[in-house]
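With one protein chain removed, the remaining protein chains of the complex are shown where they sit.
Chain lettering (A, B and C) follows the sequence in which the chains are written, and residue indices restart at 1 in each chain.
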Amino acid sequence: MNSAGRLFRISLYGESHGPGTGVIIDGCPPGIPIGEEDFLQDLGRRKAGAEGTTPRVEADTPAILSGVFKGRTTGAPIHIGFRNENTRPDDYASFMAVPRPGHADFTAAMKYGGWQDPRGSGHFSGRITIGLVAAGVVAKKVLGYCAPNPVQFATRIVSAGGSEDVTAAVHDAAEHGDSIGALVEIRVSGLPPGWGEPFFDAAESVIAHMLFAVPAVRGLEFGDGFRAASMHGSEHNDPFIDRSGRTARNGAGGINGGITNGNELVLRIAVKPASSIGLSQKTLDFVHNRQVDLQIGGRHDACIALRSMVVLEAGVACALADLALTARALSPYQSNIPWRQE
Amino acid sequence: MNSAGRLFRISLYGESHGPGTGVIIDGCPPGIPIGEEDFLQDLGRRKAGAEGTTPRVEADTPAILSGVFKGRTTGAPIHIGFRNENTRPDDYASFMAVPRPGHADFTAAMKYGGWQDPRGSGHFSGRITIGLVAAGVVAKKVLGYCAPNPVQFATRIVSAGGSEDVTAAVHDAAEHGDSIGALVEIRVSGLPPGWGEPFFDAAESVIAHMLFAVPAVRGLEFGDGFRAASMHGSEHNDPFIDRSGRTARNGAGGINGGITNGNELVLRIAVKPASSIGLSQKTLDFVHNRQVDLQIGGRHDACIALRSMVVLEAGVACALADLALTARALSPYQSNIPWRQE
Amino acid sequence: MNSAGRLFRISLYGESHGPGTGVIIDGCPPGIPIGEEDFLQDLGRRKAGAEGTTPRVEADTPAILSGVFKGRTTGAPIHIGFRNENTRPDDYASFMAVPRPGHADFTAAMKYGGWQDPRGSGHFSGRITIGLVAAGVVAKKVLGYCAPNPVQFATRIVSAGGSEDVTAAVHDAAEHGDSIGALVEIRVSGLPPGWGEPFFDAAESVIAHMLFAVPAVRGLEFGDGFRAASMHGSEHNDPFIDRSGRTARNGAGGINGGITNGNELVLRIAVKPASSIGLSQKTLDFVHNRQVDLQIGGRHDACIALRSMVVLEAGVACALADLALTARALSPYQSNIPWRQE
Partner (left out) sequence: MNSAGRLFRISLYGESHGPGTGVIIDGCPPGIPIGEEDFLQDLGRRKAGAEGTTPRVEADTPAILSGVFKGRTTGAPIHIGFRNENTRPDDYASFMAVPRPGHADFTAAMKYGGWQDPRGSGHFSGRITIGLVAAGVVAKKVLGYCAPNPVQFATRIVSAGGSEDVTAAVHDAAEHGDSIGALVEIRVSGLPPGWGEPFFDAAESVIAHMLFAVPAVRGLEFGDGFRAASMHGSEHNDPFIDRSGRTARNGAGGINGGITNGNELVLRIAVKPASSIGLSQKTLDFVHNRQVDLQIGGRHDACIALRSMVVLEAGVACALADLALTARALSPYQSNIPWRQE
């Protein structure tokens, strides 16, 4: 339930205010060079610090606890752990009686009968995504070996709070004690054709499974996406323009029939505004069954998408690594040279 | 790869122009009344016939071939099969040399080295979705037993080709030999809180995995969806209004932290226009490496979303049945009565 | 629950006296030549007819219903179906009140609350193993492509009813209306080293999972097997004798640390005597709660192992095909040439 993947399998554990969090990565082929320094860039992109992010400061130092020997993956499960250092295991009891709107406080209580760890959202915390970022780093390494060409990720915020001037929008939200949602775009170039399955493990399905697991994701589209719902077929038409399978406008976002087509993978994710804001919110006191004003203390992420970007990118990388290994297993034993056939 | 689900597992098989297609449903609890007549309504919604749909006419008579005895599920795998009667296993070879834009002709050739069944798109055909519709019927029955209240599906086309006058838009497209995309909305009421998992098997993830497997899906959003990317937190805020967990505007679409919250499940799916249209299209002749005009014979679906609706609904039902059974397995042994805790 | 395998996945369906039974095989690579005639030899080995087998005669004609085109696997799920022709859907009701000893009548009732199909043991019938035999045929084809050398199976009955004169023992049991158990040995040559995983997907684990699913299996051992429990390490010692990894006495039966070592795979399976015999048996009438004499009508298998042999062999083949494809996916990207390392 907290694992994903058929061959490249990741399992997350941890709570926001427990001793630590991390990830076990199973199914990583042996012989791939990897060291703790390989994680620093992506982990840095997830850290707080910039305008619009919370001030919780964690060292976020990855510890490779298994599966790597003399700087190479061994083929055994890779455990990457992170200590929680800046924990404040207090001030949570009230969320049991007055669950925060837009959070998992209520649903966790209903699912777990009240036994969940409520400190800082427990296992539902954004803190848990650090393990996914670490897995994404390993996944990108795997992709480097599976794909014939370099696989490159380009991830950006297209707009935030409806504005394309992201910096100004974030600044404005932060100043007003408010938060804003954002539209994130991920592009991946260098993927070969042939990854993914015709039905349940369609490339879109495997990617979507990962991305909707990331907190705050509300929507996902590939290529033309929701715009396709308003298009005509004649306009949507996207002819091949060369024998490598390149199409005129890549409207499918790199996938046809669940299988990569060799064009750039293009997807966009709607990230909601953080529900915890400085401003006071109305909500229900479940004990006294009455509306109350909820003021959530501390400073907050004005635009969580700033930190989600690398998490989402990691989710895409893990999904692609799994598809790549499956393609390796199930590739044909001989070719029929299809387009020479009469 | 063509199976989905942890407990309520479905496996599809078949090709468009082979002897038949169908589904194996494993993990259906015993004792649930089911008969062939239960399938007719949903199968009817998937059939061609109405304006805007292809004229391929299949009887679509379901045969329950295992797992049901004296009108009740037995607990053994349920096999529901459909014969293909209206097959025309011809006229496909050209698609190997001149793969249709927007279809899986090219990607299948790349993935399978040319060994795929090309007749009528083979295993990539929309024909294969009939098994998913059948599984959806069984899933809805399971939901009827797992949820304390009746679970109701409401599925509609919000707009087609950008217009809310769906009938007119479809008529217009059909008349011009063109096709149109559509926005489909599915609402499910009666779900209890507590289904879904905090991370990789988030309710959204499990649903998304199913829906992106359905041909022609380009995007998926829950609740506020892509609109959330443009919102402020203060506007997005959605307070609880009673102790059942009802919220003011159900902006989350019925899911928080990956777990159902007891509000209506609300999701929207972008369905692209059918790529096969009556109008001539440009594309590449891979044999001679030159642009050609492609005329795809026969009549076509002017708006495939008309027939996809029930397929998508079935995908949601199967995902929910799987979540429901998992929730049954992993529910707490005793309750902590959460909101009375200090 | 009725599926097995990570990549080479098989799903069985059907009941003894329903319309038919079969198997869906997912994860078979494309381009492998296969036709209905390829199944006849192994299906023939499973058929009744010889002395010591039941007289139920089925044509056992395999129908390849999907996944094969022009004599080659396409990469899509392969559905192989068998009609039940010789059904007698009567005479079962008594088994609900007076469950047969050694059968699943009682446990099925407890598990399924009485909703199971009781006709001829329903989904618990040995009839269901025909799909596994068919999957085994496909698995052997896959092995032919995955292993560098020909993979050969040799399966025999070592002893029956404690006697090495199997023919005489079977004849004697049949004559007395009794049945006998048997010890089956399977040897597989031609396997390369490196298939299997260090822990939960140890080659023995994956094989054992399959074999203990086959009705009537009571025990399984690899290499020295139970004899190893009585051995000393100095005697058990099995040195390598050449650089290919060949060992002096292959005491491990071809597997070390969960991974094939390139020696012959050797395993033995204990098959119990058929519980249904011509002789009268004591058992309990659950309705009247008293001991009764049970006479199970018809003729019976005097030695079910005669027909189980090919089923067990098929189970081993399917397990090996799955291990082979996983090894293909997770093989190292470069080699370290281990034994030259200091």
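One rule holds for everything that comes next: contacts are C-beta pairs under 8 Å (C-beta built on N, C-alpha and C of every residue); 3 or more make two chains touch, one makes a residue touch a chain.
Bear in mind the structure is a predicted one, so any value in this text is a computation, not a measurement.
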Absent-chain contact - pick from C:Arg45, C:Arg83 or C:His103: C:His103
Contact with the hidden chain (one of A:Asp117, A:Glu221 or A:Asp301): A:Asp117
Interface residues of chain A (partner: the chain not displayed): 1-3, 7, 9, 11-15, 18-22, 24, 26-27, 30-31, 63, 65-67, 69, 72-79, 111-113, 115-119, 122-123
Residue numbers in chain B that touch the chain omitted from display: 6-7, 27, 29-32, 75-76, 145, 198, 325-326, 328-336
Contact footprint on chain C, counting only the chain that is left out: 1-4, 12, 93, 96-97, 99, 101-104, 106-115, 123-124, 128, 159-162, 173, 178-183, 193-202, 204-213, 215, 217-234, 236-243, 245, 247, 251-253, 255-262, 270-277, 279, 281-284, 286-287, 289, 291, 326-327, 330-332, 334-342
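The working rule: only the chains that are shown with their structure count from here on.
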Inter-centroid spacing, chain B versus chain A (mean Cα positions, whole Å): 24
Chain B-chain C separation of Cα centroids, rounded to whole Å: 36
Junction residues of chain A, two or more chains touched: 198, 326, 330-332, 334-336
